[in-house]
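Notes follow the structure.
Just one protein chain is left out here, and the rest sit where they should.
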Amino acid sequence: MSRNDDISAKGDPEDRNRASPQGDSTDPLSLNRRATLGIGAAMASSALSVVPLRAQSPQVTALPEGTTAIRTLVNGRPVAVTIDVRTSLLDLLRETLALTGAKKGCDHGQCGACTVHLDGRRVASCLTLAAKADGREVLTIEGLSHGDALHPMQQAFIDHDALQCGYCTPGQIMAAVACVAEGNATSRERIREYMSGSICRCGAYVGIVAAIEDAASRMGRG
Amino acid sequence: MPAPPFADRPRIDALDKVRGAAAYAADMRFPGLLHAMTVPSPVARGRVAALETEAALRIPGVTRILTPADFAPTQRVADLPNSPRPGLVPEIAFRGEPLALIVAETLEAAIEGAEAVRVRIEGAPFSATVDSPGAAREPAPDVSTGDAARALAGASTIVEASYESPTQHHNPIELLSTTAVWADGRLLIHEGSQNAGAIKVAVARTLGIDPAIVDVKSATVGGAFGQKGWVQRQTALVARAAMLTGRPVKLVAPRGQIFHLATFRPLSRHRIRLGADATGRMVGVHYEVDQQNSRSGGFPANQYHDGAMRLYGIADYAGIAANIRTDTQAPGHMRAPYEHPACFAFESAVDELSYRLGRDPVALRMANDTRTDMHTGKPLSSRFLNECLQIGAERFGWSRRNPAPASMAAPDGTQIGWGVACGLYPTLIHPAVATLRIAADGSTRFAVAGHEFGQGIRTALAAVLTRELQIDERRLQILVGDTTAAPQHLTAGSWGSASALPLVVQAVARMRQAVAELLDGRRIAGTLHQQIATVRRPFLEVEVSQVGPGQDSAALQRMRAGGYAVTGPAYPDFTTMSYIAHFVEVRVEPRTRRVRVPRVVSIADCGRVVSPRTAASQVRGGVVWGISHALREATETDPRYGGFLNNDLAEYVVATNADVDEIDVGFVDEPDPLFNSIGLKSLGEVSMVGVSAAVANAVFHATGRRLRKLPIRVDDLL
């Protein structure tokens, strides 16, 4: 909540499949109905656009069939959006919020490339219904560093060349940060076990383990 | 004059990658984007009698369904990396063949639409595996040298055995993703690919449009391993959808479908007779290999011999090969496609020979060294395999090994085994064109054929650029995988660096000459950028090109036209190969028989190492691949249904973090004196070649059990 930079700055201004931030609210989870509906209208190009949401009165509670309205904090920024109930948290982040750091590698919780933090715990965003993010906080790789200052884990991944193609890397780093925070970075063996939910097909595991050991000491944990 | 050793430097694109800012194909955003999903064939062979799309079209958000009627009839051609793929066709040649493409406003609607399409199929008989009735054995041309029969007749010791390498799938973590934009009379395609130049031409041919209006961008690829070297079936489908709808269309193929759409490493069976004389000199080899292929697959069967016959100084070698034709999608190149299975088989046989001869397996290999390509009779431009063995043995502590099988154990009964094996890989090259632009604003731009999929080609290019030229790295742009920046060629076969890096040296020399001409005798201090600024030019750009040894301008033209223009490893005056030696320790549990690999030492001869950090990562990754292939990976086909049963990352088991322990990597780092101006050879693939044999040899040493079929699992050791 400390930052109020506009999420839309990351996306294309022409993009209609995008949510807007609620920059005028100090508590994203107490957004009023009107603001929430406004986001629904922003999804104009989708199948949902057949319902003119903005024209409805604030008292109308019915959303289009198959949709649900959620309010969530993403990387400290409030987001209110009406979504297809089927949408995964990963697809919400990537396709609607333009946060493409989290990657789709399997869509079934089998690779870890989509790992983000939900209320501070690492989860597979591909197997998380986006609706479950309602009222909760999401942290993605985009929210890990502040400006040019990298998180110690990011710097350690560079220093130990803990990546090759880089596709699994955002998920690895989010998993690694959580691994340290959980207290599971106390030995190489434990790091390996607790990082096994993130597949690196390039085979950068040696570097990943070294990076986590290094970052854990800098993070004052482990 | 070969370059002196290069210094350590960070991966140039690591900063973007750790911030989630590196943009892969599926990350590209376009206004009005539509999402696509394919309908895969549930049967292995047949014909679509009817596609019932009404229910799917009623789903809110579904905007269009592409069927064979949306494509001009196309002929299936022999499947090779650059081959154009058909559009949608009613004939089904393999399970998973796309039958329709749903286009919708949202991903959720596209998926639901694909599920709602009802397909009526007239099935036809099929042969799913190499052992299925109807699988047709088709001999390939022999690859032989000398007289193996005579040599084997005179051998005092002969090892004869059969080995099997299973079907495997690449499974880069990036899914096959295509985004197509049709605007202003041009088609723009974003796709994670190793072959942007071929996509440009092949998609144009499938769609009947001029390749000149097609632009393909594959700037950052999320792993490839050969899978993305072939033009994908989906690319033209998505492009067609964009042209028909007038809106950008994106398809991210589900992993289960990719198992059936992309190529795969085919199952191969290897029968080897290896003979040695009384002194331990290997004198003759008779090597027969069968591999699975599709009905129209062009992936040649006899290339398994290209490496095996050059591993040692064996003058008499009979290489026999055959395809077993089955009803699948085409198999293709997967990291070290031939050398990995061949060296598993051959280096296992050499290990068996060492026990038969009572010779140390390292000493036996070193005694069979060669300076000559026994196939062509030409000299090898460089070969430091014995140095790899020597350095590796020292680092590993090989001298402490008790040679007797099942002789080393931990106090808890865990059996310990130490194994060694070698690998090699050709050093190949393709023609390339590069442009170097130096601008008055301090920026530098280098564009060349090549694709970055994690091997570190950008970092290697930067290493040479920064050594040759004083530049501001923050203002350095390296353009690869972009047909709008430079003609693109397939990046594979570990030929990327050799094909691109020497052009940097050439381009910088040309640039210095151009600046000198521009200055026309004036002496201006500072960098080239400052000199150009001083004479008030916005920038200066030079173009250079290169062909491989023995190639002429025809090869350059073939490359410019999006064709395949690789040459090597047998060049007119020499042959160039890279080499590696792997030393592996395994530990086998006393009762439940799990195999662990606590440490590996791998020493590579890849010529001059240009980017030490990314090169070491490449080798470690190759070792992980080798471990994974030796102990984990196999794709299974139920012959009654065809297709691949374990088509996800839960059931297709690849190595994860807990499977990998210490991997110690070293390089001989001796520049090759003949191949190019920098002295570099190939690395990406050789790094995994031989690992699986070293693991199997270590398992034999630990347990006394010789396992000749991969993967090795607890089932085999109980």
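Annotations for the structure displayed:
A and B label the chains in the order they appear, each numbered from 1.
Operating definition for what follows: contacts are C-beta pairs under 8 Å (C-beta built on N, C-alpha and C of every residue); 3 or more make two chains touch, one makes a residue touch a chain.
As a working rule, contacts and distances are computed from a predicted model.
A single chain of the complex does not appear, and UniProt lists its protein name as "Xanthine dehydrogenase family protein subunit M", one of "Xanthine dehydrogenase family protein subunit M", "SGNH/GDSL hydrolase family protein", "ABC-2 type transport system permease protein" or "Cytochrome P450".
Note on the undisplayed chain: of the listed residues B:D13, B:D79 or B:E108, the one touching it is B:E108. Checked against the full complex, the one of B:G146, B:G454 or B:G643 touching the unshown chain is B:G643. Set against the missing chain, the residues A:D107, A:D161 or A:D214 yield one that touches it, A:D107. Within the set A:V74, A:A98 or A:A178, the residue that contacts the chain not displayed is A:A178. Listed by residue number, the positions of chain B touching the unshown chain are 40, 42, 95, 108, 111-112, 115, 256, 591-594, 596, 632, 636, 638, 640-641, 643, 645-648, 650-651, 653, 655-659, 713-715, 718. Think of the hidden chain as still there; on chain A it touches residues 65-66, 68, 84-86, 88, 107-109, 112, 115, 118, 121-124, 127-129, 131-132, 134, 175, 178-179, 182, 184, 192-194, 196-198.
Everything that follows uses one rule, which is that only the chains that are shown with their structure count from here on.
Listed in rising order, the residues of chain A touching chain B in the complex are 11-12, 14-17, 45-47, 50, 66, 84, 86-87, 91, 94-95, 98-108, 110-111, 113, 140-142, 144-145, 150, 154-155, 157-159, 161, 163-170, 173, 191-193, 195-209. By the touch criterion given at the top, residues 10-11, 13-24, 26-27, 29-33, 35, 60-61, 104-109, 171-175, 220-225, 252, 254-255, 453-456, 613-614, 616-618, 620-625, 628, 648-650, 654-663 of chain B touch chain A in their complex.
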